[in-house]
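Every protein chain of the complex appears in place save one, which is left out.
Take a look at chain A:
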């Protein structure tokens, strides 16, 4: 993201147009942060104000407030501009408390671990 000269201003991947807007930032670890962009630089380091971590497990979701966040650019996957006129999430999704979503996360993790261990036990059969 270079600082564009006057001749480049029509073709610029600058995040300047996203300043002071509510954004969705996807991180490499799978987290989805929402917040207002206050600052950025050429590495896509980003400052989000009023950031919250939107945790989604199946049809359940919870926004965990984080406050003022500085995100190192190497962790950024995508920065999306949220259209305020559209629903942020499908209508069937249910907002739950932080405790509830943590329970759901643990259940999902246990299910994945169980699937993984079962697969390992079946591997010796060499069915493929």
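Heads up, the rule we're going with is that a contact is a pair of C-beta atoms (placed from the backbone, for glycine too) under 8 Å apart; a residue touches a chain by one contact, two chains touch by 3 or more; residues count from 1.
The working rule: contacts and distances are computed from a predicted model.
Engineer: Would you kindly match the missing chain to its UniProt protein name, picking from "Sm-like protein LSM2", "Protein YIPF", "Nuclear pore complex protein Nup85" or "Large ribosomal subunit protein uL23m"?
Structural biologist: "Sm-like protein LSM2"
Engineer: Hey, which of A:64, A:78 or A:95 is the one touching the hidden chain?
Structural biologist: A:78
Engineer: What residue numbers in chain A mark contact with the hidden partner chain?
Structural biologist: Given the touch definition above, chain A has residues 1-2, 11-13, 15, 18, 24, 26, 28, 30, 32, 44, 54, 56, 73-74, 76-84, 86-90, 93 touching the missing chain.
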